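Read the structure below first, then the notes.
Every protein chain but one is kept in place in this view of the complex.
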Amino acid sequence: MSAVWFVITRLTRDRSALIGLVLIALLVLSAALAPVLATHPDDVFELHPSERLGAPSGAHWLGTDRMGADVYSRLLFGARITILIGIIAVGASLAIGVPIGLVAGYHHGWLSDLLMRVSDIFLAVPQVVLAIAIAQTLGPSLPNVILALSVTYWPWFARVVYAETRALQKEIFVESTAALGASPWRLTVLHVLPNIASPIIVRASIGMGFTILTAAALGFLGLGPPPPTPEWGRTIAESREFLPNAWWYATAPGLAIFLTVMGFNLLGDGLRDVLDPRLRRSRTARDG
Amino acid sequence: MRLLALALHRLAWFAPTLLGLLVVTFVISRIIPADPVALVAGETATPEQVEALRRELGFDRPLPVQFVDYVVRLVRGDMGTSLFTRRPIVEDLRHRLPATIELTVVAMVVSVLAGIPLGVLSALWRNSLLDHALRVVTVSGLAIASFWLGIMLQLLFAMRLGWTPLNGRLQGFPPRSLTGFYLVDAALTWDWATFGAALLHLALPAATLAFPALATLVRFTRAGVLDVMQSNFVLYERAMGLPRPLIVWKYILRSALTSTVTQIGLLFGILLAGAVVTEAVFDWPGIGTYAVNSILRSDYNAVMGFTVWAGAIFIVVNLLVDVAHTLVDPRERTT
Amino acid sequence: MSAPAPPLLEVVDLVRHFPVRNAFGRRVGWLRAVDGVSLAVQPGETLGLVGESGCGKSTLGKTVMGIYTPTAGDIRFAGREIGWLAKRERRAVARDLQYVYQDPGASLDPRWKVVHLLHEPLKIHTALSRAEREREVLAILAAVGLPDAHLDLYPHELSGGQQRRVGLARILTLRPRLVILDEPTSGLDVSVQASVLKLFRGLQEAFALTYVFISHDLAVVRAICARIAVMYLGRIVELGPTAAVFERPRHPYTQSLLAAVPRIGGRRVTQEFALEGEPPNPRDVPSGCRFRTRCPHVQARCAVEEPPLREVEGRRVACHFA
Partner (left out) sequence: MAELLAVRGLRVDFATDRGPAQVLDGMNLDIETGEVVGLVGESGCGKTTLARAILGILPEGAARIRAGEVRFKGTDLLREDPAAVNDRVRGRAITFIPQDPFTSFSPLFPIETQIMDLMKWKSPRAGNGGGPASILGRYPRARHRADREAALEILRAVQIPEPARALRRLPHEFSGGQRQRLMIAMALLPRPDLIIADEPTTALDVTIQAQILRLLRALVKERGVSVLFTTHDLGTAHEICDRVVVMYAGQEMEAAPTDAFFGRPAHPYTRRLLASVPSPGGEIRDIPGEVPSLVTPPSGCRFHPRCDYATAECRDVRPALRALAGAHGIRCHHPVDAPAGADP
């Protein structure tokens, strides 16, 4: 655990990474404590048609939606959906993509070409298109969204790990350890993997942001979890009908998505410097 | 010479990648759903109607046969007919492609013309007000959901201020169709009224699409310029007292551009992905909405058609990037 | 001197070529990095391998070490042919034959602590228990002059000199018999260079090591090597006792090379130094004697017949007219 604590303390020194950490903490807290923080926790299911489309007020900090439910409370529970999708989808993509990238990167020859060609196929078409196709075929539901995102996102990690492994092989310490008599398998697991761990963590963080955006797009197109699940993307889709007067109905979920993804992006940048002591880029490029 | 080799390499992988893509979409459309025909026929259809449709579409044949049949007809340019428009899919796609291309190209031009200079300036005046402002723009540019940005722009400019139309590609009659690109056709026929209207319709969707692309380009150009400023030849030119503008706008920018060219190629991918969602927000009659609607209506031949075109466009774009990179970097030509 | 002991390392007509490919990936020629090299190294000796960049000295070292597989020729280590062994058996040889990189610090995995870096070689090659390995590592650490406290540090937390010592210690834990040193002092300031040379000499005595010392710095090679081989474009042009070669160089290239080395005090090289032009590209090596394009004494025969290494005045020279 000391390593994690070490990383966090180093991160707090970097202003933008700190903002990132705060935003993500906000997301996690609002998801975990949703029942406590929400002013109308039962609004996720109950409907109050009489109070529909109320402007932000003392009772409803962010106003009410078309069914009279409190927008603020539904957003908090929506955070749970977002985290769930992000973590599982990115986790699955890592589980599939990293080994493929590692094997393809380390063993030259037809195997590596084949694996990379397969990932090229998936990368040849925008991820959101394939995800929409899969999600629609399987039917709109939370597990299907997660499956659609994972199936279409692993190639991105495979390519990243492939590039990092290939670059690492040029490093002298890989050649010298091989010259010491270490077997290729030992090199891959004990030397290559730990050294690509940090680039993977950085990409995972940025990948979380990207996946949340794509999940929201699926929700917006009606392919996310069905009502009454308070998914942010679909909330925005519902709100379009009532613009421009019910402006808060569309703005609030969009801002929530924006702040969450920004959090992961900033964290990703911050991690890039903290985790690579040796490859620490010069001060000038750091704020690039 | 190198250029020829790169081109051949790309083209060599064109067919297998496309074939792979077809297999993936075929699996998605035929194998995953329980019964694709029932899905297409809809809930109200009686079992007999579903069976009739199955035979009509040839879905009763074994899957590999269906696939081979599809590929054979594809090679002959026949993508089958759309279940909803009843027109050949190739026709639909060719009719709608110019709308997407026009939107994507305008967004690309905007992001390149704005992105590169801003990237250079934010690198030159590092940690200045402009630099920090741009950092906020770039970080948020990569974090905004493009569909939400579209809606917010509609809310402000279309609904509240009324400066731009809410959506759609053009209210009145489209200009005489020479190229299919409204702006070009209107310009060619000196029909400046329609040109203005088309431009106004393009404003919000292009901005929605351009913003993330702009953010990526500024960030990448800035890093490129900062990197080049550290190089030895810049130090040498400063030591020899060459005027600073000459060093920046001739030597530094030229070096930074070689790496930015490949980035512009990748940008096209981001724009195409963004187009799919942005078109949905603005009811833009491009292949994006066509793809989304055909997916929502389980019109699988149309989905396969779109995937083939999107894949093809992607591979052509990668080829263009290689060509551009070789043209920009003289060292490539002399090896 | 009684019949010399069998050499520890013997290289016979070793060749290592690299394919030169055009943009289409088709091979259009050969980079003849090592082009037929034969030499022998006696136990406990330090053989110098000198030449300018592109002469193939590093490739020769790496081929002997097994980092590159030979194109042709044999490598006999302690009487056993190792050049053509299967990968698994070849790795086992690493226990007795080791390689030190120009920047030993770069040969350390940045993610590993020093203690694990030093234990790894023993884990790979021996079945020693943890305690036995611990004892061995501490002994080696002392030999290279590093405090035990450094065991717990990461490489980037050490100074350049300390990283160098860890790199050496990592190799010495296996108690190798022969160590190939690739440019160990290049890029170092003269005072740091002196301390590194002192360290190598000390370790040679303490561990009865045999060195192959690859360098482009003739002054260093002269100070530390008993015998020296001068290489040009992939082959040895002169091989013999260091003193003899330095005092009376016989091969025209060696003469020019030694004449080009700046000395502190005395006459200046630039007054009468005579070697013009630059070494040709190893992809198209001149016919016959490869130095003929720059040799002041070139004659017709040089273009036709490649001179073999032959015995001249107590050393071997590859020149028809030496």
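Quick notes
By written order: A, B and C. Residues from 1 in each chain.
FYI, a residue touches a chain if its C-beta (ideal position, glycine included) is under 8 Å from a C-beta of that chain, and two chains touch if they have at least 3 such contacts.
Computed from a predicted structure; not experimentally measured.
Every shown chain that the unseen chain touches in the whole complex is listed here: B, C.
When the whole complex is considered, the residue among B:3, B:137, B:242 or B:296 that touches the unshown chain is B:242. Remark: the omitted chain is touched by one listed residue; of C:67, C:219 or C:312 this is C:219.
One of C:115, C:275 or C:312 touches the chain omitted from the figure, and that residue is C:275.
The chain not shown here touches subunit C at positions 52-53, 159, 189-195, 197-198, 201, 216, 218-220, 222-224, 242-243, 246, 256-257, 259-265, 268-270, 273, 275-276, 278. Contact between subunit B and the unshown chain involves residues 231-233, 235-236, 238-243, 245-246, 249-251, 254-255, 258, 329-331, 334.
The rule is simple: only the chains that are shown with their structure count from here on.
Each chain gets a centre from the mean of its Cα atoms; for subunit A and subunit C, those two points are 51 Å apart. In subunit B, no residue touches two or more other chains.
Subunit C makes touch with subunit A in their complex at residues 65-67, 88, 91-92, 94-95, 98-99, 101, 103, 106-112, 120-121, 124-125, 154, 156, 170-171, 174.
Subunit C contributes residues 22-25 to its touches with subunit B in the complex. The touching residues of subunit B, counted against subunit A in their complex, run 13, 16-18, 20-21, 24-25, 28-29, 32-33, 126-127, 135, 139-140, 142-149, 151-152, 154-155, 159-160, 219, 222-223, 226-227, 229-230, 269, 272-273, 276-277, 280, 291-292, 295-296, 298, 303, 306-307, 310-311, 314-315.
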